[in-house]
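As you look at this complex, bear in mind that one protein chain is not there, while each of the others sits in place.
Chain lettering (A, B and C) follows the sequence in which the chains are written, and residue indices restart at 1 in each chain.
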Amino acid sequence: MDNANWQVLLLMVVFSGLVLWKIASAKRGQGLYIRPIPGLNAIEEAVGRSAELGGPLLFHGGVADFTNVQTLAAVGILEHICKTAAKYGNRILVTTAMPVMVPIWEDVIKASFAAAGRPELASQSEVRFISPAGDLTALGTTQVLVDEKVSSCFLFGAYDYTSLLYSEGGQIAGCMQIAGTSDYYQIPFFVASCDYVVMVEELFACSAYLTREPTMLGSVVGQDYGKLFLLLLILTGVICATVFGPSNPLNLYEGILRF
Amino acid sequence: MSWSEYWASGWAVWLGAFCVLAIYSYLFRDNPVYRLMMQIFIGINVGYAVVVQWKDILYPLWWLPMMDGIDALLGCGQGSPYGALWVLVGFLGLLWYFQLSRRYLWLSRIVIGITVGIGAGFTFKSLFGQNIPQVVDSFRPLGPSAVAVQPRRLFSLPPTVVPPLLDEPLLVLAGEREAVAVETLEGREVWRCPLPGPPSGRVRMGGDFVEIPCGPETVRIDRRTGRRVAGGPPIPPEASGQAGTDGGWHAGDGRDRLVKAGVAAPDGGEATVMYSVVAGRLFATRLDADARGGFWASDPGVPAKELYDGGRFVLASDGRSVAVVDASLGSVTARFQTTEAPAWLTVARMADPIYDQATVVAVSRGGRIEGFCAADHKVSRQPAGRLLWRAEAGKPLVWAGTAGGVLFAVGPDGGRSYELPPVPKALDASDYWDNWVFVITLVSVMTYFFFSFRREPRVVTGVRRLGRWLLMLGFGAFFGNTVMSRMSFLLDRLMFLVDDWIKPFFHQIFG
Amino acid sequence: MVWRRRFIAVLTFLAGLYFLLEFILPPTVPGRTRRGVFLEHSPTVVALASPDGDRIDVEVGPSVEFSMVVRDPTGKLQAKAQRTREVSVGETLNVRTRTFVFGSFRGGSFLDDKGGIVALRPGERVYSDDSGDLPVEPSLIAPGTALKVEVRRAKVVGVRWGSVTLLDGPAGDVRARRTVPLGPNIAVLRERRKGTPDEIEPYDAKVGDLLAVGHTTFLRDHRDTAAQFNSVLGTLALGMGLLSLGVVNGRRLRKRGEDRWVAIAFFVAVVLGVIAGVYKYYDPSTAERSFSDAIVFRLLGPVGSTIFSLLAFYLASASYRAFRIRSAEAGLMMATALIVMLGQTPFGMYLTGWIGEQFKALWLPNIAGWVLRVPNSAVVRGLIFGTMLGGIGTALRYWLNLEKGSAMGGGD
Partner (left out) sequence: MWRRLAVLDRVPRQTIYLLMFLACGLPFFFDVRLPLYVWPETRAVFEVTDSTPPDKVVLICSNWVQGSQGENWPQYEAVVSHLMMRGIKFVVVAVDSDPLAPQFSERVNERQAAKYGRKYGVDWVNLGMVRGAPLIMASIGRNIKSVFPRDYRGYSTNDAEKLPILKNITGAADFQILWAIEYQPSLDWMVWLDPAGRVPVAFGSAGIVTTSWYPYISSGQMKGMMAGIRGAAEYETLVRNKYGKRYDEEGLRGGRLLVPLAFGHLVIISFILLGNLGMIAKRRAAKEARR
């Protein structure tokens, strides 16, 4: 496929159209519904728990920088965690392996604590750049968990092979851990070692649900409609294939969806 | 070897071994040596990468064009002056570095924006290119279907009374009164030329001309313009045993031969081969310079009355029974019976490096078209000689031939072209069971990720729960494979320690 | 500040636009493209002026090749072939007018292998593949070598464009014959039975080919330049890593104790790395090169892969600690993991090899294979589709700069 033919163009228009339409209506302030993700009340619970135990919260925003969508989702989730933390009054530690991300995390914390009316918590919280090396940062973070007696730990964002080090560290330190990523190679480790895992697209849904930020919200909903369309297309295809066999009208080479 | 020699080559190994062990020491306790190693590693990597990236990418792709462009602008040196525009790219690139300053951070956003924009730009092509085949492959049949595979009808062709000339992109047909040339993609007419009388022999090519024997004289037509030019000498009536454009020919006393070129010889390279039939046995003889003489002899198992050139195959037939012989090995790959005695046999769809997709097309004068497996198809699991599909031209034919997966069948009442279907996969009960599992899994996983529908029927929540379970199954598989990767990194190191370090060292000590 | 945001938004949009259009637009301008069956064409004639001022008219054909002199990655000059439609008045080109096989050299003129005289027009010289920038020395070439007649450094002084005649309708009808003039950036595309049409030179067209002739959208011609722009821009950030690391370790330097030594080690390492990088480009068997190789293969190699290999140990302990059957879900995941792991290793065959051929579906490798091929691949496909839609959403948001928040250059 060197150039898009009309079939591909059609699909493009449908998918992009749905997303843009929903984003637009979200910006217009039309209330879009997103079902609550079970992981969310877990966040509340974790924050409350660490308030009882009196330790700080630890948040790690993944290994990617802000050009990665998952990091943007993580930003939204950190905002929410800060707001919840403001209720219970615990401080937050953020660790990162990226000098570029330090100012951004700091901004988020300042802004959202201020918004929740507890600016002093922002000054108690801190963002720690540990090391440019991924796994040194991971090991450093587990060190922080022990030194600071962290009792709840949140891992949201893009993760690579180091995911394991973070979550295992939390396990040893006996933290309550909530993780979320859409890098599905890493999910098994989170499932095995965390108390709750926000899987793949749930991450974006979560963030959208919490922040109600129109762009994220709109595109999550728009993608949902896209998925529905795709699902129906597939079901039709399955029926065609069953009825007409190999020579079904939706077949790739002679059929409608050729490219 | 003496110790001095050993150390001359061995120092590097010892250095490597030391690094490995120093880093493994971390496993038992965090220690400065490990951190030191880490820093050294990062440092060397960064320094090295900077130089190499400059030398390999920036210097040739950016610096040189820019300098040439500037030279060209100043009037000296060659190359396009547009190259000077790379200066701007340089400025853009500088903006990256504003990420380090809080005040001018926004400047860095410009270049980030551009890179992200570019990424977004070709996301579309990548995504659709990768995923549309995925979507289509998900159309799995859940049970055997009643509808059989059929060649797809493309376009109809004007009538011809003699075998036409197929020489892509042209197909030249000769009707009672006029000759017509059509192109073979859409069947559009290119030219037509009136004939003095009904043609008496096959249409054939002579250089830039098309020659059609009409009774005594031969009509010569310029194949570019379709204009008639001075007729040449009359062509003698076709001698039997001569290979025609349709690849088929008549065997008289069974000692005729068909010479064809372009068989892949087993030693790699091209062979020009002559096939001959003697007492029902099929002989291939190489005529090309490097290897003369016997090539292979084979017993097709049918009295080879007629031979057809099938590209990678030789087709021998007697009445309704057909044998397919691999042209470069001489092995019989398939034997089968057609429902009507075929008048034309060809092999279509031979793209695949292995036999897969190779289909024998048998066409009878009555207009019955049938496709058979030329050999055992591994991928589609169709056995050799299986009847794949059947179609009816519905009118008498004078000729049929294939070109690039398309069949042309023509006769006095007009003709038609068919796109031959790809070989369908042979499915059995277990395949259908797998398809059920596949489709259900796919649907439930996709349903699991619906977020925005306010009221969902009960079934959806059920499907979603199923989806979560199946996801877990998938993640289990992910973990299983992860273990293999992670471990092989370790093995690689241990192999280094054992083979390059310990073994030579002990060998050095104990000899 | 809003104007910044707008400015960045516009740039981002433009950057993405090219690649999107390149994908969705056909190679020639839609409305103004003629389509039909090829009948005949009249060749383009290019008027050249050789460096010594001779004028030569070249009729474009299969043996004619225009090439522009450009630099290649090693800085050497190299001829880059050009399509006829890219030839424009005023540019300097190397032009191959024809090729022949050398027979002999008599009376100051070349004879080809058939004995015909190769008449050279003023300005034309004879070159061979390895004669480089100088004309061949007739006494030095063996009969049978392929030679080419070229005009080097020729200036294009004029182009008389040819035309292509297409048939679009019934053969008899005169109105159906259309003569389409060629010209700068008029592309000729030949349609294929499957896949996108490929561009050809008019003289390569055969009677009966289905052609589409029209003005290019330029998009495809500049794909390589776009790729170059992309990689250059990306690579220009190469200093970033170095700088941020430098800053970090600079801070370390000011501290006392272990950190300082670590930082010093880092800077030493950087210097080492740079030296190794520079020496990489010396020819092999020099001392410099072997130093570079030693650094790369003896230090970088072992350390790098060892650091990665630590993961195996982490994995072992982590899976021991973490993979407890806390919930049914974890249990299912673990069961699958075990099957796949055993299936991957020879032990799979040991455990289940005794089951006879007729039940070989029950062999562990086959069970593992089934899990991977059927349910797992359906799961993965489900995830892929999600990712695809996510990708489209993200691409749109970034490209149209709908993203808010400090992250994506948006609302500061």
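Worth a mention:
By definition in this document, a residue touches a chain if its C-beta (ideal position, glycine included) is under 8 Å from a C-beta of that chain, and two chains touch if they have at least 3 such contacts.
In this text the structure is predicted, and so the values were computed from the model without any measurement.
Per the touch definition above, the residue from C:Gly61, C:Gly169 or C:Gly353 contacting the chain not shown is C:Gly353. Here the missing chain is touched by one residue of C:Ser42, C:Thr165, C:Asn185 or C:Gln344, and it is C:Gln344.
Remark: the residues of chain B touching the chain excluded from display are 27-28, 48-49, 52-53, 56-57, 122, 125-126, 129-130, 133-134, 136-137, 264, 268-269, 351, 353-354, 378-379, 474, 477-478, 481-495, 497-499.
Listed by residue number, the positions of chain A touching the unshown chain are 1-2, 184-185.
One chain of the complex is left out; on chain C, the residues touching it are 72-74, 76, 78, 80, 129-130, 194-196, 223-224, 226-228, 230-231, 234-235, 293, 296-297, 300-302, 304-305, 308-309, 312-313, 315-317, 319-321, 323-325, 334, 338, 341-342, 344-350, 353, 363, 365, 369, 372-373, 376-378, 380-381, 383-384.
What we mean here is this: only the chains that are shown with their structure count from here on.
The two chains most heavily joined by C-beta contacts are B-C.
Separating the centre of chain A from that of chain B, both taken as means of CA atoms, is a distance of 40 Å.
For the pair chain A and chain C, the distance between mean C-alpha positions equals 34 Å. Looking at chain B, one finds that residues 35, 38, 42, 99-100, 112, 115-116, 124-125, 135, 138, 439, 442, 446, 449, 471-472, 475-476, 479, 482, 486 touch two or more other chains. Annotation for chain A: residues 1, 4, 12, 99-100, 131-132, 161, 184, 188-189, 191-192, 200-201, 220, 227, 230, 253 touch two or more other chains.
The part of chain A that touches chain C in the complex is made up of residues 1-4, 9, 12, 15-16, 19-20, 23, 66, 69, 71-72, 75, 99-100, 104, 107-108, 129, 131-132, 135, 161, 164-165, 167-168, 171-172, 182, 184, 188-189, 191-193, 200-201, 204, 213, 215, 219-220, 222-223, 226-227, 230, 253. Listed in rising order, the residues of chain A touching chain B in the complex are 1, 4, 8, 11-12, 32-35, 37, 67, 99-100, 103, 131-133, 136, 139, 161, 184-185, 187-189, 191-192, 199-202, 205, 220-221, 224-225, 227-228, 230-231, 233-235, 237-238, 240-248, 250-254, 257, 259. Residues of chain C that touch chain A in their complex: 23-27, 194-196, 241, 244-245, 247-248, 307, 310-311, 314-315, 317-319, 321-323, 329-330, 333, 337, 383, 385-387, 389-390, 392-394, 396-397, 400, 402-408.
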